[in-house]
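First the structure, then my questions, so here it is.
Here the complex is missing a single protein chain, while all its other protein chains stay put.
Per-chain numbering from 1; labels A and B assigned in written order.
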Amino acid sequence: MPDLTDATTATGTAVPDAATAATVPAGQREKTRSLAGDAWRDLSRKPMFYISGLLILFLIVIAIWPSVIASGNPLACDLAKSQMGPTGGHPFGFDTQGCDVYTRTVYGARDSVAVGILTTLGATLLGSLLGGLAGFFGGFWDSLISMVSNIFFGIPILLGGVVFLSVVKGGSVGTVTLFMVLLGWPQIARIARGAVITAKQQDYVQAARALGAGNTRMLLRHILPNALAPIIVVATIALGTYISLEATLSFLGVGLKPPAVSWGIDISQASNQIRNAPHMLLWPAGALSVTVLAFIMLGDAVRDALDPKLR
Amino acid sequence: MGRYVIRRLLQMVPVFIGTTFLIFVMVYALGDPVAAMFGDRAPDPATAAQIRHDLYLDHPLPVQYLHYMGQIFTGNFGKAATGQPVTELMGQAFPVTLRLTLVAFAIEAVVGIGLGLLAGLRRGRFADSSVLAFTLLVVAIPTFVTGYLLQYFVGLKWGLANPAVGDGAPLGDLILPGIVLAGVSLAYVARLTRTSVAENSRADYLRTAVAKGLPRRRVVTVHLLRNSLIPVVTFLGTDIGGLMAGAVVTERIFNIHGVGYQLYQGILRQNPPTVVGFVTILVLIFLAANLLVDLLYAVLDPRIRYA
Partner (left out) sequence: MTVIDETAAAPGAAQTTPLLEVRDLHVEFHTRDGVAKAVNGVNYSVNAGETLAVLGESGSGKSVTAQAIMGILDMPPGRIPKGEILFQGQDMLAMSGEQRRRIRGRKIAMIFQDALSSLNPVLSVGYQLGEMFRVHQGLSRKAAKAKAIELMDRVRIPAAAERVNDYPHQFSGGMRQRIMIAMALALEPELIIADEPTTALDVTVQAQVMDLLAELQREYNMGLILITHDLGVVADVADKIAVMYAGRIVETAPVHEIYSAPAHPYTKGLLQSIPRLDRKGQELYAIKGLPPNLLHVPSGCAFNPRCPMAQDICRTEVPVLHPAGPGRGSACHFWKETLGE
């Protein structure tokens, strides 16, 4: 037997250790599945995904065609009906100006959803572009972009919003969106940068580089698909918080301004009358909360599907 | 460790300059402070020019900025719309907001970490789902909505707390606003703690701790919590700025005369010294908090300290 002992101590040989066989969840290697396919399978099993998805679909429909469910005019108000409770044809009652609360609540979806979606698009594009460049090229560009995003991070978004929007005196969807993109992109950039750096260090990406793949090919084929998942997750959740932020800014009187119809404005006006006419506050506040909840729930479901590790 | 601190301090400098400059530009360059002073009346051109000169507004922007920062570092923040020095307003406002922020911070940290730990340790069970649903609701309902609802129900209808905060902002009156202010952050802390605890409870070193025969309490507090809190502490620190900014909303709901209130007045009355002054101090606090977090981070995680 000495020869075997010699041989083994000399080479430290191991039993052919089939590391592929996991102790428990074997049978998951049966077919290769893509991340997107896997995520979709996971999502399609979640009731939360369907509930939030349907809600969002509904919101988008009434944001585009509010007249489908509300025949009145949100700006047609009758002071004689100020703060009246629900009556026939006006299930939510009237606000201080005598406007129909139901109609205003329905019409309020448009600007909220528009600001939310536009801001998300803008911030995601700008953020992933800058963050991606910083992560991919590193060096000087990384330092520069990181510093700029740190500066923007130094200003709490609500504070910056109050200062900026009060100076610009805009009050339109465009200005509010512009500002929110301006302060929102660093969050996405940070995620994108991290994701790109992680993807870049993956062995197979290194291998692709060693095989002579060019920058464009590297970015499009290898890095982008890997960085996409975390960005989508953060963006979906951010959409909800952007809508919430818009309402907060409008509430403070620096966001959207009348004659724009916004939940934030209506809540702000109702807040002084909470003792006399709580219904004025309740409906727009409820609509706003449900909207934000829908987007955050969707974001949650997407995150669970794309990043099983966090479950 | 010393080098780490110095490096962090140096990194803070450009961020401080950049942030304050950004605010400065927003207020002074995009707005017209002189026109704002006169309200709707058109100012006399000679007087306006004189004021511009006095305020350094006839110089290029960077010079204006340097002048302003020089003034700030000598303690001169200018005058508010009422003619009071801005520093005087700060002396009144900051203690109030600081107290409110501390109350909120304590609620956020204690309740948030507690809930997160509970959920993380009972992953997938009822307690976990309840905490998740609760945090989802809290995040989704905007602060000003919860603020008014709590004020209406707890303060007005049930009379459990003072719906408005009295003079001098006594601590008892600040609990309800503190809960409102802490709300969203609390939810984030709970979720972050939950994720972190869930991840770490699967770590090898935790298995070692159990194999060492340590009592469960010790395994959780010394080994699990210590590691899990590292990302949570980071969030808590960076959130101090967020809380102080969120005070703008909370202070308005509960009629608290703190930083948010003064800032809001400054904006309504278009008084740049008030706005820039308060925001500059807030940014400084924010950056200081971040530095503190970094140091704490290094204390908590030796891998950072020796990196």
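A few points about this structure:
Note that a contact is a pair of C-beta atoms (placed from the backbone, for glycine too) under 8 Å apart; a residue touches a chain by one contact, two chains touch by 3 or more.
From a predicted model like this one, the values you see are computed outputs, not experimental measurements.
When the full complex is taken into account, the listed residue touching the unshown chain is B:Val210, out of B:Val63, B:Val210, B:Leu268 or B:Leu292. Think of the hidden chain as still there; on chain B it touches residues 203-205, 207-215, 218, 222-223, 226-227, 230, 300-303, 306.
One rule holds in what follows: only the chains that are shown with their structure count from here on.
Touching chain A in their complex are the following residues of chain B: 14-16, 18-19, 22-23, 26-27, 30-31, 136-137, 139-145, 148-149, 151-152, 156, 195, 198-199, 241-242, 244-246, 248-249, 252-253, 263-264, 267, 270, 275, 279, 282-283, 286-287. Contact residues of chain A toward chain B in the complex are 147-148, 150-152, 154-160, 162-164, 166-168, 240-241, 244, 247-248, 251-252, 254, 267, 271, 274-275, 278, 281, 285, 288-290, 292-293, 296-297, 300, 309-311.
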